[in-house]
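In this view, the complex is presented without one of its protein chains, the others remaining in place.
For reference, chains read A, B and C in written order, and residue numbers begin at 1 within each chain.
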Amino acid sequence: MLRVGVIGTGMIGQDHIRRMTSVLAGVTVTAVADVNVDTAAAVGSSVGARVHESGESLILDPSVDAVVVCSWGPTHEQYVLASIAAGKPVFCEKPLATTAEACLRIVEAETAHGRRLVQVGYMRRYDTSYRALKAVLDTGQLGAPLMMHCAHRNPSVPGFYEKEMAITDTAVHEIDMVRWMFGEEITAVRVLTPRRSGNGGDLQDPLLLLFEMADGVLVDVETSVNIRYGYDIRGEIVGENGTAALGSLSPVRVRLGGQAADPVPVDWRERFLGAYDVEFQEWIDALRLDGRPVGPSAWDGYAAAVVSDAGVAALRTGERVEVALAEKPKLYDVEVPA
Amino acid sequence: MLRVGVIGTGMIGQDHIRRMTSVLAGVTVTAVADVNVDTAAAVGSSVGARVHESGESLILDPSVDAVVVCSWGPTHEQYVLASIAAGKPVFCEKPLATTAEACLRIVEAETAHGRRLVQVGYMRRYDTSYRALKAVLDTGQLGAPLMMHCAHRNPSVPGFYEKEMAITDTAVHEIDMVRWMFGEEITAVRVLTPRRSGNGGDLQDPLLLLFEMADGVLVDVETSVNIRYGYDIRGEIVGENGTAALGSLSPVRVRLGGQAADPVPVDWRERFLGAYDVEFQEWIDALRLDGRPVGPSAWDGYAAAVVSDAGVAALRTGERVEVALAEKPKLYDVEVPA
Amino acid sequence: MLRVGVIGTGMIGQDHIRRMTSVLAGVTVTAVADVNVDTAAAVGSSVGARVHESGESLILDPSVDAVVVCSWGPTHEQYVLASIAAGKPVFCEKPLATTAEACLRIVEAETAHGRRLVQVGYMRRYDTSYRALKAVLDTGQLGAPLMMHCAHRNPSVPGFYEKEMAITDTAVHEIDMVRWMFGEEITAVRVLTPRRSGNGGDLQDPLLLLFEMADGVLVDVETSVNIRYGYDIRGEIVGENGTAALGSLSPVRVRLGGQAADPVPVDWRERFLGAYDVEFQEWIDALRLDGRPVGPSAWDGYAAAVVSDAGVAALRTGERVEVALAEKPKLYDVEVPA
Partner (left out) sequence: MLRVGVIGTGMIGQDHIRRMTSVLAGVTVTAVADVNVDTAAAVGSSVGARVHESGESLILDPSVDAVVVCSWGPTHEQYVLASIAAGKPVFCEKPLATTAEACLRIVEAETAHGRRLVQVGYMRRYDTSYRALKAVLDTGQLGAPLMMHCAHRNPSVPGFYEKEMAITDTAVHEIDMVRWMFGEEITAVRVLTPRRSGNGGDLQDPLLLLFEMADGVLVDVETSVNIRYGYDIRGEIVGENGTAALGSLSPVRVRLGGQAADPVPVDWRERFLGAYDVEFQEWIDALRLDGRPVGPSAWDGYAAAVVSDAGVAALRTGERVEVALAEKPKLYDVEVPA
């Protein structure tokens, strides 16, 4: 039984605690911490977990085998670094840290430690459809991949959502996904600004992002974050001989009123609920096996941050921006399964 | 943590043990038993469970809160009755028992006990697609249901599969599903025998079953158990104003060689893996909540047996056969969620 | 240029005249006749066709190479027989005649004439989807056909529609289609009556028809004639190794308001407009080639009538009714392309 301490007991933290106590096997939540002490106390008592006054204290708790960080983004760096310092595996919700420099400090700390401890919460790698897509790609039957067309559509976004967030918060999932899908880095980014949707007020929405991969694969990503009709994630890989696309996962088809219709998910929870479960179960299983995570690494978190920065620069300047990554430590060369 | 004892450690029993130890939350396997003592010992030691020499002994083990019966069909009755006698909840894989009479004895024993203990392993009620279909039906937007078209297709069946099994083993899933879907009993059965497939040797395959429901809904079920191309489960409800059908759950769509193709599952494991997980998690959760199962009941197991018998008679005689059920005890009147 | 005379200038006759004057090649309408003399005069003058006072007079007009019969059903027999007597090709809208006996008289007259002159208006054989379905079947890749599932759905029917018309007017299209699809006769019919739709008043709607083909293929046909949501024609052939179904012919897929939806045709005109055009063009082309039609024959019209009668008897009695056809004249043995 893996004993987990959770830092951050807000909405996402509570959801992961629910997942670890009510859905998944082989795990127990033994400790919680939050800047909001009352929330931490309430959540902790509901699942019988010890409540810590600080994340650092939780990390050092001997009843905590592994740490889950769901706190406010700006605090991620300190808790991940503290976990590494304590030699404990840590699952950090995205982003790994709020700047590329901070991500790199984590990479360097983990590299100095000499063994992977960090996993970042990019859950698309655990989605059934993306995995089926990658499985088709990996058979080689499409020939070499040449392009990928993606769309990331949200029915709406909250009022504090700003235009850069379409890259740093929304398309960052595609950034991680294509790096994983094609097994190579993004080398340059362009961002185009189509006619603006009236649904988003002054927000520059939608965007068309263009990613160049190291081998020349060209990825286009539409982000539409106020498109009303639903939460819709699309992806099609164009190979030399054919294409493979995310399938239609409609549980039911209804014929009524002149239409044959499939429901569209209302939000990301509905669409990716299963992926979150798989993500955590595989993280738990890997840690129980040999204490080492095999999912998205600190390097992946760092690379996503650098590409996001390039994307934001491309959006601001209208120019093609190259991605400049640090040298990749050998620690991250190992081929990982997920 | 629910402590479960598993009787029967063959293929299905091992799969449920894997599920309870590696996939689901809130459960531990504390005891196992099997007529094959070596298998029981091996499985038991791999999960740290006590090995019993008999199912009856396992049922009486104080470290067993609830029993799962996965043994050979003819032994189901005795273990379920023993569990009821011990006042312990019991999950019995289908069939509940091998004859309608035996099922009725279980119904009577449970009724005498006065509180539900028995759940039968009809897992379609837990499938995402069937649940979505029922959700659409229950909105009333289709109007009253009038018909349902079903198909149950297997790529192949083992050599010992006999023609009656198309009803008792294969279509029995549809028998339970339509009773649950429409919330009423099947009152008559016809079985038609189309041209025989050469893939099944002398087996009468496919069949077309016709079920009349109490309110007049007419259900047709194709069973094709040697259809090679894959495992395919179809269902469409025809209402007054429209229809609703099981959707297409294809994770990926591949365009290659002149075709745009969706994969078809290879077998029932691939198709219903998730439903088994949900079935067991909900069983565990219900028992932890108040010790009472809310899934398919002994009455459901009994009704399925009676309808199966009617189907076998209809197949043998070519005639329409009416279904004669005993009076339904009040215990089973409660509306159950799943 | 084929010179055609049209008997019956009501809605269907006018539509075929429009087709022959504005859509198709190689044909001109030279004569019209109708019991309603005013309508005939108006239609005739609009296309420059001579107006006859009787169908018989039109048939004998030397400027008429071929006859199209679109008049009231009870008059079909006399006009078709008169055309045969005149040695002129005749296209007769369904039904060929209103009784099986009358159809047989036509078969006998044509057989006595010694050469095919008659074509009956079963247009599904000309539909792109049905032809694609037959092409797949004819490759043999499905193995032998064993079953076919069909649905024939209308959003609504007029007030004069009676329950037998679900067979004689609606399912008769499937009767002709399966005879053509499988190249063999229907030998027995059953009709089942599901729960009645409230949309059709006292009408027994829907029905489930069951056809046994000579080789054992079992066909089920749902007729739902008040199903509101649209005009929907479905068909799936179940073979030994796989299935083939009418595809989805949606020109557009719209994602709006929580749904991804394909439009459903509103009526048979929208669904089968193209099939009518192909039907007539091929009829014209065949006659211009050697004066002989190759589409649905008088025998097909006769067989449809006999099967319809059996269906009506099956509906009335609730019994399985065998189909008793006369001996098929050699004239109809020739394999026809459509």
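The rule is short, and it goes like this: a residue touches a chain if its C-beta (ideal position, glycine included) is under 8 Å from a C-beta of that chain, and two chains touch if they have at least 3 such contacts.
Because the structure is a prediction, the values reported are computed rather than measured.
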item: Contact partner of the left-out chain, one of A:D138, A:D215 or A:E270; value: A:D215
item: Listed residues C:S45, C:T128 or C:T317, member touching the removed chain; value: C:T128
item: Per the touch definition above, residue among B:P263, B:G291 or B:P329 touching the missing chain; value: B:P263
item: Absent chain, residues of chain B that touch it; value: 228-230, 232, 248, 250, 255-264, 266
item: Interface with the unshown chain - residue positions in chain C; value: 20-26, 128-129, 131-133, 135-136, 141-142, 241-257, 262-263, 281, 285
item: Residues of chain A (touch criterion as defined above) contacting the omitted chain; value: 143-147, 149, 151, 192-199, 206, 208, 210, 213, 215-218, 220, 222, 224, 226-229, 238, 240-243
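Everything below uses one rule, namely that only the chains that are shown with their structure count from here on.
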item: Chain centre separation in whole Å, for chain C relative to chain B (CA means); value: 44
item: Centre distance in Å when chain A and chain C are each reduced to the mean of their C-alpha atoms; value: 58
item: Sequence positions of chain B contacting 2 or more other chains; value: 241-243
